[in-house]
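A protein chain is absent from this complex, but the other protein chains hold their places.
For chain A:
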Amino acid sequence: MTDFETGRHLIYLAAAAMFIIGLHLMNSPRTARRGNLVSGAGMLLALATSLVGLVHDGTARTWGLVALVGGAVVGGAAGFTAARRFKMTDMPQLVSLFNAVGGGAAALVAVVDAGQRPAGLGSISAGTGFVLVADIAIGALTFAGSLIAAGKLQGIVPGRPVVFRGARSVNLLLAVAVLATALLAVTRTGPGWALAGAGLAAIVLGVTFVLPIGGADMPVVVSLLNACTGMAVAMAGFLLSNTVLITAGALVGASGTILTVLMAKAMNRSLGNIVAGGFGTGDNAVTTSVAGADDKAVQSVSADDVAMQLAYATSVIVVPGYGLAAARAQSELVDLANTLSSRGVTVSYAIHPVAGRMPGHMNVLLAEAHVPYDQMLDLETANRAFGHTDVALIVGANDVVNPAARTPGSAVYGMPILDADKAGAVIVIKRSMGHGYADIDNPLFTDTKTRMLFNDAKAALNDIAQATKTLIS
């Protein structure tokens, strides 16, 4: 190894260490931003080193450099602009889009590498054949799958599960096709065609794999695909014998898998159950049924009544749900909370692990509306607090507060829930009696201490805040 090579590898090693330290700093909200900067600095270091190496080696042709720099400028500008402009509520689809291009890039790296092997593909080793086909297949699958997932989250592709007759058999056939072509590539019989076949089959599989999964399960799928991209990048690292690609890819692959499992657990679903698809109405959860008409036991209230109840409470716990995020009513909620706090009411927020559209997404949305993170209670802390809380204010949440989860035999049995029913009184803001994505009745809504305010979260919170201000002025 020349001195230059040694230096290059040492810097790659430092970059890999910076990624690990960066992820480690994500353990606490206090250090998380610094962690991201450390990881970003590692990225810059690795990129600068590889560019210096490119110039030093001097093997690149002019058009290769033009393609590299041109592509990087175009893509970098597009990514930067999108990242700055997208609204916080649209983050999940943006994350999915960035994941798609990452997977696509990893697959293309393998395609170009395969096409430019000086001795042709016939002379590659079985190991290289495996790495090539794994990189192309996983990358192509993530690319197509993440695009569909982003489309579903954005509402371009229907959020409901798209299931057609024989969909599972088609997926199975495609998976077999990918494996068969992979085998061909590894045994080096017609590797060029085998690689192309694996790539095409993986693209179609990416589409047919994500289409049948309901919009509400998309976050888990995005996380899973994220892990897949990590693996594709690690494969690219094996292909190019580049340890920083292997390390970073493996880190993301492992962490993505862990996150996926944690998320599935928070929804009390197995990963297999989610991947099998066909569950969850997703974005269609809001029905247009006449408010409460189908249930006579429901007690509905006006915004003025709610304002009265909140203003004379000692402590209020807010349970924000998907309805809040969908109505983009975070600032209205915080406005109301601030009015209450200024009157001496203790306000905190109980956040279910899967509230919002990604785990922790609700925390981000509330943080954006300037809620200090120590007012956000996690599941266990909140459940200890509900028992001595006057009012639980549920905004657009369904299944995460459904006491039916404690009843054996219920569809949501065993799902960890927020014990809002333990509070002195319960107020639910909801558009209608429509069911949540688990599509079952919620006994909390017909409980004698529950009052329902049927309205859009934004309008309802606005009304309550105005009424409260009038009341206490």
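Following the convention adopted for this analysis, contacts are C-beta pairs under 8 Å (C-beta built on N, C-alpha and C of every residue); 3 or more make two chains touch, one makes a residue touch a chain; residues count from 1.
Just so it is clear, contacts and distances are computed from a predicted model.
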Missing subunit (named according to UniProt) among the choices "F420-non-reducing hydrogenase small subunit", "Peptidase U62", "Sodium-dependent bicarbonate transport family permease" or "proton-translocating NAD(P)(+) transhydrogenase": "proton-translocating NAD(P)(+) transhydrogenase"
Options A:Q154, A:S341, A:S410 or A:T446, residue touching the unrepresented chain: A:S341
Chain not shown: contacting residue from A:P158, A:P353, A:P403 or A:P443: A:P353
Option touching the unshown chain, where A:Q116, A:S169 or A:T448 are the choices: A:Q116
Hidden-chain contact residue, picked from the options A:S50, A:Q154, A:S315 or A:S410: A:S50
